[in-house]
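Only one protein chain is missing; all other protein chains are in place.
So, chain A:
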């Protein structure tokens, strides 16, 4: 089966002074897959991701995201991607509805379109009773689900999730992953970073970054075979230990 590349990264490097936070990485992500982007703290995941979403410019190297060149067409890239940061960046002092209107608005959606989006979200997520509540007053789990929905408002081809499930209970995490699966099923490519190795098992393919480089990239099953272990957790530990 011929797989369509939606992200193609070639020799991407980001240096801060002499320190290479991301050191010459190359990889591809295929359309419609859930791509797990793993690494220890400080391995360079977030820096790499920030380059791909166009808020950090690479020191050297090239990448195309959603078919657009990162250097010359960064605004087109931004139109076609969604991003959910670790901070669930919605405005705490605005209501859920007001947040949706605002983010829909700056992505260029029409008022009518935003209205239908709100109506369908209310139905899908069953949020009738919280749609007019301030985001600041909601539990973390809700904030995560809503940020995910907001990142998808403009129907992007790819959505980038930066540690989307930090700090919530296993049930809420499970529910969140169900949302991710539903979205992936609709054809959206999911690019997700995480620290939870059970989540890594849910991904179609996984890359593991160590010290600015990608040390492994394959399906969870093949990675476990390759490293002769039973779980992604052990793969991760083995990789991190080997490098040290």
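Definition applied: a contact is a pair of C-beta atoms (placed from the backbone, for glycine too) under 8 Å apart; a residue touches a chain by one contact, two chains touch by 3 or more; residues count from 1.
Everything below uses one rule, namely that contacts and distances are computed from a predicted model.
Asks: Of the options "NADPH-dependent 2,4-dienoyl-CoA reductase, sulfur reductase", "acetate--CoA ligase", "ABC-2 type transport system permease protein" or "Carbon-monoxide dehydrogenase small subunit", which is the UniProt protein name for the chain that has been left out of view?
Replies: Record says "ABC-2 type transport system permease protein".
Asks: For the chain that's not shown, point to the residue among A:7, A:43, A:63 or A:81 touching it.
Replies: Once the missing chain is taken into account, the touching residue is A:81.
Asks: Using the document's definition of touch, tell me which of A:40, A:94, A:122 or A:179 contacts the absent chain.
Replies: Looking across A:40, A:94, A:122 or A:179, the contact with the absent chain belongs to A:94.
Asks: Looking at the full complex, which residue from A:57, A:132 or A:219 touches the chain that isn't shown here?
Replies: A:57
Asks: So which of A:17, A:108 or A:187 would be touching the chain we can't see?
Replies: A:108
Asks: So which bits of chain A touch the chain we can't see?
Replies: Against the left-out chain, chain A lists 50, 53-57, 74-76, 78-79, 81, 83, 85-87, 89-94, 98, 101-103, 105-108.
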